[in-house]
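Only a single protein chain was left out; the remaining protein chains are all shown in position.
Going in written order, the chains are labelled A, B and C, and every chain counts its residues from 1.
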Amino acid sequence: MEKIGVYVCHCGTNIAGMVDVQEVAEWAASRLKVRGVVIGREYKFMCSSLGQELIEKDIKELGLTRVVVAACSPHLHENTFRTACKRAGLNPYLCELVSIREQVSWVHTDKDVATAKAMAVVSGGVERVIHQVPLEPMKVSIHPDTLVVGGGIAGIQAALEIADAGYKVYLVEREPSIGGHMAQFDKTFPTLDCAACILTPKMVQAGTHPNIELLTWSEVEKVDGYVGNFTATIRKRARYVKTDLCTGCGICWEKCPKKVVDDVFEAGMGTRKAVYTPFAQAVPRYPVIDRPNCTYFLKGTCKACEKFCPTAAIDFTQEDELITVEVGNIILAIGYDTFDAHRIAQYGYGRLPNVITSIEFERLCNASGPTNGEILLKDGKTKPKAVGIVHCVGSRDKNYNEYCSAICCMQGLKFAHLVHERTGAEVYNFYIDMRTAFKGYEEFYQRVLEEGTHFIRGKVAEVNNAARNKDEEGKLIVQVEDTLVGVQMRIPLDMVILSVALEPRHDAKETAKRFGLSCSADGWFIEKHPKLDPVATMTEGIYIAGCVQGPKDIPATVVQGAAAAARALGKIHAKEIALEPFRASVTEAQCSGCRICNDLCPFNAILFHEDKMVSEINAALCQGCGTCVAACPAGAISGTGFSNEQVLAQIEGLLLLNVDKNAVPV
Amino acid sequence: MNNNDTFEPVIIGFTCNWCSYRAADLAGTSRTKYAPNVRLIRLMCSGRLDPTFVFKALANGADGVMITGCHPGECHYIEQNYKALRRFHLMRRTLQGLGVEPGRVKLVWASAAEGAKFAREVTSFVEEVRALGPLNWGAGENGPVTAYHSTRQEALA
Amino acid sequence: MSETYTFTFMKEVSSLLHAADGNPFPMCVQCGTCSGTCPVAAYMDYTPRQIIAMVNAGLKEQVMESNTFWYCASCYHCTVRCPQNISITELMYALQRYSIWKNKHQEGLIGPAFAEAFAKTIVRTGRTFEPILAPSYIFSFKLREFFNEIQNATELMLKGRLPLLPPRIKRLENFKRMVRRIIPMGGVE
Partner (left out) sequence: MKEYAYFPGCSLEKLAVSYHTSTLETSKKLGVKLKELDDWNCCGSTAYFHIDELLAYTLTARNLAIAEKTGLDVVAPCSACFKNMFFTAVHMKKDPDLAEHINFALEEDDLNFSGNIRIRHVLEMFAQDIGAEEIKSKVTHPLEGIKVAPYYGCQILRPRKDHEETENPHYFEELLSAIGANPIEYSLKTRCCGGSLIISSRIAALSMVRNLLECAINQGADVIATACPMCQVNLECYQQSVNQEFGTQLSIPILYFTQLLGLALGVPKKKLGIGKELVSASPVLAAL
């Protein structure tokens, strides 16, 4: 018979507050003695080094052959206790962690019932571990190349970190240039560094780095494989420009007769040509031809770009190209979209010309923007005398997005400063709460207060143009309650800037699915642990960085980009990784050759030997889902770690069929 | 025992490692309360669910079985939850043939983000099974006996 | 004068909102959307947002003394805009009911008397009858307002738009018994 040790964790009062841990430990030691339990202990924090030593000591002194720890979720500490067992010479897979915190103490309210449930859960764990067999982790090699998806500041940072460490990176970006949202900004808070000045060098570095292969105007279409061994299929959209010949001289877009409103980079505030690079400092510097807007593609004639190109780089016959790359790790940094302000009709966006979004304002005050950085009204000549900045547009609102977009308060302060500095206008910030956490932010708030910006605490109810008196005529009227005085105010303004929410990319859900990840209800990608593992995901070898995980500012985005790179580099350096050895295998003698399992495997891990008329599972391809195990009519397939014996025994255990009713509690 | 007001059903719940087990974890970390009648078993995937597990649980004293997995299209193993779905329908038919209410087996999709949904589904399933009453399947002379203890006192008795 | 926080008033008012949609009003974050939106805010003693804060703080006397909830126009504009999905209009109704039941409200308000007169007419006849409502408010009007009303009434009469006899429904007895089943005392008669 096995010698089993049962350890019940208090987790401070997290468990002990709702479960009588002492009773559970004593109950296991007495009632489950017939099943081999030789010791039942409880301890304040089993995961502490003292708690682990307790297990190690018992393994050595009592000769335990199995260990059950009743504590938190296995997703948190399974590895901790397995490692402890290993140190004491016990095969780590002979340790079972059952959750009595997430699944018992935190979700139930009656101590009696919770304690009874904890006993059942322990009993199930005991039965399951009895049928566990010693296993050795599987080792797989890690391909040293990395795929970074998204060429904003997060992706650039991650790519540079890895490339600088000496490893190859494929940096995929769907727009013609890397740079992302940051490239659209004028200044960055709280230091007011010029965004282009700090971003452009990084873009150039990424564009020229020998270890970085830039794949702009491209998208990842398909991902196969697993940690260390992913295969990604990337669509390189036709640029209609031969990149090996193009020098980026700019003659083509100078000569192109077709003007197009630029909805992406200029946020609809400016125009570009049908052949274009989104902005002057674009990396790479060669342009793309925007096929749906190109006169040649629409009407069959024009080719002005081709005629004038000094290096004959234009090629209208190009087609999309599919390439596959082998990588060991993937970093997703796909960023965010902004909230569509039309959805809040009462703010008048789209109806009232001088109501603009924050991204539009970024372009308006950007020196390389449509007005060369002059803050002007829609007429293109008048400087505003009074400007309102509306916070929380589409954020902190259950009708739209419940979350706080994190950057708007600081962005509002930045805008206030810029408007003040460049126009001398009166500036109003309409806010619900000012949130200026992090370094230098509160100081910036103080500075803007000193500059004389008005702060009105109240969520703007509406913006309209229905004047009620002379002062209001021809103005935008912001109607808002100044909640600090409790009075409804009507404030006539010339320009209203809506701080629109950051939202997940419109296609975030499809992207998540393509990479086998999941999104929260909001659409942000879910990290492995919100505090302790914010850049890893549930899928080993795939990391997330920047706003794909949730709204954040540039410093936090850069931190995540670097962190994700560090995680990937760790894997690359280790050269191989140990995987859970949970794999299915066929017992040849029992296999009847019915081939039912063959079609079930989505990873093509099952092959059929025609000569022997039996199926065989390729352990390297098997992912361990166990579907074939459940389907085999002959019971010839077994799955390690989750064998039929284990699950059936656990059911008995959970239903307390194994309990010795005559045992006396100790 | 036959009084439905005091009858506390016991439910065995199967969860997949990637979505629904994490949904249960999330219900825990967000302290969402739900009925304590469910006891969970972790599988790597809902596709691993062998119908034998369900029959075994019901025969050994469970009053209901809840099967949970990733949403269709979100399976960690691409499409194996569809196989669980197919088996689920077969199982219900089989149970009906055996004279057991098919409502004792329930299939719930819960993503890792749906802790609240997981909790809600558990609680409502417990009420559904409570309404059906105790199963006592296989409780005859040779069958396994119901061995559920709803409180600590019963467990210790 | 300082006050102590008490929660009984908040709970009493919450319990009057049994059929209303939306989130409970203690979830209010005091953003002011309701009061920025409210077309009557300028005429209220306190803005709707302040009333929510006052109910939450248990300032029963001050709330009952205010005209805010009697000035609610039932336009539901605050309700559809509230970022917390609180049905502020329903809260105003609840305060009106509370105030009528406790017979506590600011003096000189027409709202409570009008509501009662209106309700009585319906319960007695099953229909509304505009002229009979007049006595409940017309005498509190200033002279000019009084004349305006008379003038309006005359013009409407000339255009054939004012009823001379109160309408009644046919199955009035059934109707009255129905009302009695909901309110054992027979409504507000």
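In this section, contacts are C-beta pairs under 8 Å (C-beta built on N, C-alpha and C of every residue); 3 or more make two chains touch, one makes a residue touch a chain.
Here the structure is a predicted model, which means the values were calculated and not measured.
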item	value
Contact set of the excluded chain (shown chains only)	A, C
Interface residues of subunit A (partner: the chain not displayed)	344-346, 348, 351, 464-468
Missing-chain contacts mapped onto subunit C	16, 18-19, 21, 39-40, 42-43, 67, 70-71, 73-77, 79-80, 87, 89, 93, 96-97, 100, 109-112, 114-116, 118-119, 122, 126-128, 130, 133, 137, 141, 144-145, 148, 151-152, 155-156, 159-163, 167, 169-171, 174-175, 177-183, 187-188
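Going forward, only the chains that are shown with their structure count from here on.
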item	value
Highest-count interface - the chain pair sharing the most C-beta contacts	A-B
Centroid spacing, where centroids are CA-atom means, of subunit B and subunit C in whole angstrom	50
Euclidean distance of C-alpha centroids - subunit A vs subunit B, Å	31
Residue numbers on subunit C that touch subunit A, as the complex places them	23, 29-38, 41-42, 46-47, 49-50, 81, 83-85
Residues of subunit A that touch subunit C when the two form their complex	346, 392, 396-399, 432, 457-462, 479-483, 486-489
In the complex, subunit B residues that touch subunit A	10, 12, 18-19, 21-22, 24-25, 27-29, 31-34, 36, 39-45, 47-53, 56-57, 60-62, 70, 73-74, 76-80, 83, 87, 111-114, 119, 144, 147-156
